[in-house]
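Let me begin by handing over the structure; questions about it come next.
For this view, one protein chain was removed and the others were kept in their places.
And then chain A:
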């Protein structure tokens, strides 16, 4: 087993956030089409590399094509020592679709206004899910294009360039691998990784850290999602309150202040809704993404552990062969191969894991700061709007002024 030679140490990359920096291969998803359940992404590539046929081109791709690409990369032996960027999750419109369905059922019990407002909110939610899925697919491709080894992969190139439907290739791939690797890994994973006797301190530490961190981050992700959902529920309640208050007879109760009050509830709702979606974007998405990334890192550890197990087995086989004085050269050859494979995995694994750590720290920091900035913006907007409303109720009874000022203030949100 070799240790990482200092003179061989490459520059540790600490980038995950700022992808798509290398002008030789720039990828983005400028638009996407949503047809009922299926999303069609337009993958746009700009490149100066000669390995591609054209300098700029676009192809339509479906989610399944991304999965195909991810799986073929995972199955490729040569990449066993790399952290394969996690596959983008399937576009999930189930949430907003279910809500839309419930809204349709409850239409009779609501006023037209309430219904319209809730429908608008749902459409916005739908749009947010859509944007998120585009972003996540885009990041996957950009991670690949920024990786010095993966961006040269032949299948990656096919994915970007091939202007025909990929579904034929997808079917062939399924037949070849049958998802074998994936199915096997999940259950054996934890046991194998923890069971292996580790002599390298670096990997020992990484293993302990990643296993623990993964369970914690998975927990945090779930809890963050619940918290965000609560904010959304409150925003929905405010919609219903504001539309009920706007309605006819309630006006008699509040006389001329009702419009002002209604608007303040509308503003509350808008801000609650924004808090929910910003939280979603920054915090929850961040946690979700790194949870998947850490799983990918764990997969790397698994592959290395398996290689170590293979090496140990080959040692035992060699000893047995020497004892029996039979087939010694094959056993020696096999043992050498296993050793080489293991060393190669360890070397590249160390590099990958170190750069991964740097990436994670930078991404977290950036997103936490941005989240704090958004919260500050929200709080300030909320307080100033409400202060205006209250002062307004106190100081004047003129209805037409109330209406005008409220509209202006509402637009400021």
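Just so we're on the same page, a contact is a pair of C-beta atoms (placed from the backbone, for glycine too) under 8 Å apart; a residue touches a chain by one contact, two chains touch by 3 or more; residues count from 1.
We adopt the following convention: contacts and distances are computed from a predicted model.
Here one chain is missing from view; checked against "Acyl carrier protein", "NADH-ubiquinone oxidoreductase chain 2", "Sorting nexin-1" or "Trafficking protein particle complex subunit", UniProt names that protein "Sorting nexin-1".
One of A:37, A:94 or A:219 touches the chain omitted from the figure, and that residue is A:219. Touch with the chain that is not drawn comes from one residue among A:97, A:240 or A:344, which is A:240. Across A:227, A:309 or A:339, the residue that sits in touch with the chain not pictured is A:227.
Note that of A:127, A:328 or A:372, the residue touching the chain absent from this view is A:372. For chain A, the residues touching the chain absent from view are 209, 212-213, 216-217, 219-220, 223-224, 226-227, 229-231, 233-234, 237-238, 240-241, 244-245, 247-250, 252-255, 257, 261, 264, 268, 357, 360-361, 364-365, 368-369, 372-373, 375-376, 379-380, 382-384, 386-387, 389-398, 401, 405.
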